[in-house]
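Apart from one protein chain that is not included, each protein chain of the complex appears where it belongs.
Labels for the chains are A, B and C, by order of writing; each one numbers its residues from 1.
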Amino acid sequence: MRIPWLVAGAVITALSSAAPAQDNTQKEIERYRQLLQEGNPADLYEARGEEIWKQKRGPKNASLEQCDLGLGPGVVKGAFAQLPRYFADTDRVQDTESRLVTCMVTLQGFKPEEAMKDPFAVPGRHSDMEALTSYIAAESKGMKLEVPIRHPKEVEAFQIGEQLFYRRAGPNDFGCVSCHSESGKRIRLQDLPRLTEPKEAQKIFTTWPAYRVSQGTVRTMQHRLYDCYWQMRHPQLDFTSETAIALMVFMAKYANGGSVEAPALKR
Amino acid sequence: MADPMRIRANMTGDKVEVKALMAHEMETGQRKDAKGNVIPAHFIQNVTVTHNGKTVLSAQWGPSISKNPFLHFRFKGGKAGEKVTITWTDNKGEKRTDEATIAGG
Amino acid sequence: MKILLTCAAAAMLLAGCAARLSDDEAQRRAEEVFRGSFTKGNQKMAAAVFQQDEVQTLCTKYRDAPPKEIADRIEKSQAATIAYPASGKLMGDWREGEKLAQDGWGMRFTDTDPKRLNGGACYNCHQLAPQELSYGTLGPSLYRFGRLRGMNETTLRYTYGKIYNPEAFNACSAMPRFGHNKVLTPEQITHLVALLLDPASPVNK
Partner (left out) sequence: MDATRRELLKAGSGASILALAVAAGWIKPAHAADWNKAAFDSKAFADTVKALGGGGSTESAQVRINAPDIAENGAVVPISVESGLPRTQTIAIMVEKNPTMLSASFDIPENTDAFVTTRVKMAETSKVYALVKADGKYFHAVKEIKVTIGGCGG
């Protein structure tokens, strides 16, 4: 509670109109966002991610440099702009993080549960996943998003994502649709994209992972969705779950054609 | 050991424009972890920027500088190709030094 | 899954094979996928979101745009759920209402304090008191709500009912059923009613 008039319990003369104050709020928030753009701490995560990518680790003492992110073993440049996608070796549609798990298991010899442990940073503990994803995303900066929706499993993932986008449940009756089906809406002061509108989807899907100033770390799309379900009063979404990947493919369909600007800087 | 800094030094006119990001928790000592234990204070206290052996900026910081600190300033007397060196020291005595080459304008 | 398999084989020969599940099949698969995606967290919460009630099922099915007869059915069944406080007093304390409108705490998997009451988080979606600049626009502005609507028994009952169960007035509304789903107690709802309708509330100043 930050409003002094409430604390004091005093009677306040209301503003004659709330509109000018609101215009100024929008303008100043915009200025705040712009001032932060001159230095994005995600740069630090990209650098650390690249180091982890090249480091020999795990029971097989191997690096991730031969990991196939969809464009062939070892190709990082441009890979992020085409994820999620279908991978024949796992017979699954995978995003950056689930693919990293696969590579940590096959190339480095980690157990799946080890590779998936603590994917999200908490105060005092970094996340390798957040750093690696920052590095991989940054290697597609400026490239056109072209997530394939051709393979039957990719088409299926899109259709599942579409169903789940509209699925309402829980004590607040929330679904993705509750916040992301209209243009020009906000939650508090945060703009909400209409995810089925290409222009809006392009600005959003292409800017994750992002350094979140409210959380003091880079967060990935996996975390964004986990956070959405948290806010929707749903239980903990499993890391690299099929739900998360299906929703990503759904979003990517509308975001395709946009330019990758990740990792970005957000509230 | 702490992660490297990201330092950008560019000539703008006759001045060197320095922008730096440092990887540091900047823990205030007032937050609690998930178990309710206080997370001890851990923050950068001193920052020194040198160029050709001369200090061009020195700073003392408290725990209310934001996590992963950002610093931006300008100085005269540098040329493209020369080095700018930044060193920070935190309250636990940890230290990190990185340098960047000044890029042309 | 026969169609899918055939299509997968064909895809190797023909690029762009449009293997599409039927809507029913997609819906069935989506439920399967959804149930397999919350395995490590709170299982009681998981069971609750897997099982949709009638309103949630219908709104999901019609993507929040139900045909008229379905909408009428929802509004009728939901109107019957509205329970008014035993005391009969619908106007609470606007100061408490303002606190509730600010507070977004409650029912997330990290909100584990059993003694703490949930908030209403009204400012997430609505403008209310003009002093709060950080408000959402998912719902309409409620600034001067009481002044515009007038303060009478009908408005009072409508306002309480709307917060208790908005589905009774507008089928597949995006607004939570605060009373019906026990997010807020009837008493808490009367405080929000006061925030909206009390002439002394900053909303009506």
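What we mean here is this: a residue touches a chain if its C-beta (ideal position, glycine included) is under 8 Å from a C-beta of that chain, and two chains touch if they have at least 3 such contacts.
Keep in mind the model is a prediction, meaning the values are calculated, not measured.
Of the listed residues A:R92, A:R150 or A:R188, the one in contact with the hidden chain in the full complex is A:R188. Of the options C:Q56, C:Q102 or C:N165, the residue whose C-beta touches the omitted chain is C:Q102.
Against the chain not displayed here, chain C makes contact via residues 102-105, 119, 121, 123-124, 133-134, 136. Residues 15, 26, 28, 30, 45-46, 54-62, 64-67, 69-77, 89-91, 93 of chain B touch the missing chain (whole complex, contact as defined above).
Although one chain is not shown, part of chain A still touches it, namely residues 2, 24-25, 28-29, 31-33, 35-36, 38, 187-190, 213-214, 216, 231, 267.
The rule is short, and it goes like this: only the chains that are shown with their structure count from here on.
Chain centres here are Cα means. That of chain B falls 47 Å from that of chain C.
One simple way to say how far apart two chains are is to compare their mean CA positions; for chain A and chain C this gives 25 Å. Multi-chain contact residues, meaning those touching two or more other chains, do not occur anywhere in chain A.
Residues 1, 3, 5-6, 9, 12-15, 18, 21-22, 25, 150-152, 155-156, 159-160, 162-164, 166-175, 177-179, 181-182, 184-189, 192, 230-231, 233-238, 241-244, 246 of chain A are the ones touching chain C in the complex. Residue ranges of chain A in contact with chain B, taken from their complex: 38-41, 43-44, 47-48, 122-124, 211, 213, 216. Of all residues in chain C, only 4, 7-8, 11, 15-21, 26-27, 29-30, 33-34, 36-43, 45-46, 48-50, 52, 55-56, 59-60, 63-64, 95, 98-99, 102, 107-110, 123-125, 127, 129-138, 143, 174, 176-177, 181-183, 202, 205 touch chain A in the complex they form.
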